[in-house]
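A single protein chain has been omitted; all remaining protein chains appear in their positions.
Right after this comes chain A.
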Amino acid sequence: MSSDALKKRKSKVLRSEGGTPEMKRGRGEGDQQDVRVYSEEVELDSRDPEQDYLQYKESCESLATLMSEIQELKASGAKEGSAEVEQRRMQSCIHFMNLKKLNRLAHMRLKRGRDQTHEAKQRVDVLHLQLQNLLYEVMHLQKEISKCLEFKSKHEEIDLVSEEEFYQEAPQNISRPHLTKSDPHQLTLAQLDWELEQRKRLAEKYKESQATKEKIQKSIEEKKEHLTSLQPGLNAIMQASLPVQQYLSMPFEQTQKQTEVARHLPPPLYVLFVQANAYGQACDKNLGVSISGDVDEAKALSKPPEDSQDDESDSDAEEEQEKTKRRRPTTGGQLDDKRREMLKRHPLSLCLDLKCKDGSVLHLFFYYLMNLNIMTVKTKVSTSSDLSTAISAGDLLKSETLLSCLYTSDHGRETPNPANRYQFDKVGIVSFGDYLEELGHPYKWVQSLGGLHFPNDTSESVRVGSSLSASIMESTMKLLRGRVQSRLALQKQFASLEHSMIPVSSECQHLFPAKIISRLARWNTIAYEEYMHLPYTRHVTEAGLAKETDLYFMAVVERGTARLQAALVLSPRYPEISPLFSLSLIWKGERSGRTDDNLRAMESEVNVFKNELQGPRPGHQLLTNQISRLCVCLDVYLETEGQDDGVEGPREFPREKMCLRTVRGPNRLKPFKYNHPQGFFSHR
């Protein structure tokens, strides 16, 4: 085969060499040659490659046989160029020619096939491209469709009027019912049209309103300007009127200043300030309100919002506790500082001056403890006339006792804010009571006046009315005034009681007989403990009628050898709650109200039938009248005590009182009741 291939190439070269001279030779015969070339190509079409292949095989075989015959002939010794060999060479040349042609044809066919394939491929490519284009187009269209489907119209967000309303209100030319009734699209369009119409109208209106508003604003501006222009004039007038004000003592300027300062008051004090001012103006001309304290400090305090301070102190306190575990000595001072900080009060305080008719003034100083959020009050009473100071009256006008129990069981010793207990725990304050002297008393009514309200853990103490400051202002002021007057009256009475004189006013003369022989010998205060230890007061303490907050006194009434001791409980709410007497008589042995029925009757005469002794309202003479009656009762007791007439000779106490009967009833009571106009004594 390799030899074949080599031969083919050789033949090709040969052929081309042979071809070129041919073309050179017959230039005029070019067309003819072309036709021939074309004819070969045409021939190619007409020939069957299958047959060509068979022909090729045949010619190869015959060439092979011819070669082998030549070889045999040569082998047999035939001469070069012998006829037989020559013939055979000729034949084989023809075969070579044939092979050459076949080769050419094959090449041509290959080329042609290649061309055809290329052509087809190109066509396919074009088609493919077309397909791609189409697919892309489809996709695009699909996207468009979906976009369309997803499209949201703005009108859906517009709040349209309902259909019925639309038909009712819209004019025919917009609503077009014949069209829109059937077509929802048209309906929506119509509705939108109507909406647009309406909105346009409203916009118009808005514009109009805006214009009027502007106009009004302008006029306001003008008026304002006018008013501000008045200010300097007014100031000048004010300045000019100052001397007149001073001359007429009208405190306009002062109140103005005060309200200016009041702006810096903490809220509870401000509430109280406003309420007290209002009450003073409306109902009570004798109520003075003033603010004292450092305004600048208050200003500084009110400026920064101090919410961080609290947390700080909290964490500090915790640290503090940890520290205390480790180092004792240094923390004492810090804890003291903490305490001081906690008990700090607002730099401003409020002072109410309550003038009474007799010229005495009750000064109430209200403080606000910022960190405890409670209000406290301190009091001071200034009297017009210098009272002769009674020793036993020392406690009466003291700050601690003066306002105690203004309302039932309001002792003002413990803080009313339940949260304070935890704050105290943190800094180691055992009881608020230790600081009362310094800080004042946190009575519940004070909190109410300041609008502070704390839930009560004891539900039994029902508050008077609601907790609004205004609602209790009037009653509190009345109570305060009543309290001061009663205390002043008591002080006066005590002064004369200490001089063994029982003042009895003319209105109360009829309660007692003209002649009272028993005399008050002593009047002094006693301590609570002392009272508790008296044997004849046990029933009172057992009944819970003697409280630590009450005041305790001892009165001694004497007649001859008889000596009547009366221990008495004076409630801070006197005269609303009357004093309670317990008696003990030392005469021929000692007897007390607990064992002797007659002494018990004397006790009830002063304790139970106190209403007769009240005197003119509001009953400030109750105490002295009670003591007077006690003297009268002692007279009766002693004068009716004779058992055996005539046995003992002269009686120590001759019967001077007129009695219907000396004893009565199973427990043989003496007649202690005095009947005024007739002047005799009878039984209850």
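Here, contacts are C-beta pairs under 8 Å (C-beta built on N, C-alpha and C of every residue); 3 or more make two chains touch, one makes a residue touch a chain; residues count from 1.
The criterion applied here is as follows: contacts and distances are computed from a predicted model.
Between the names "DNA damage-binding protein 1", "RRP15-like protein", "UBC core domain-containing protein" or "THO complex subunit 6 homolog", the one given in UniProt for the chain missing from this structure view is "THO complex subunit 6 homolog". Summary of contacts with the chain left out: across A:H140, A:K257, A:H499 or A:R668, the touching residue is A:R668. Across A:N103, A:T401 or A:N607, the residue that sits in touch with the chain not pictured is A:N607.
In the full complex, the hidden chain is touched by chain A at residues 539-540, 543-545, 578, 580, 594-595, 597, 600, 603-604, 607-608, 643-644, 647, 660-661, 663-668, 682-684.
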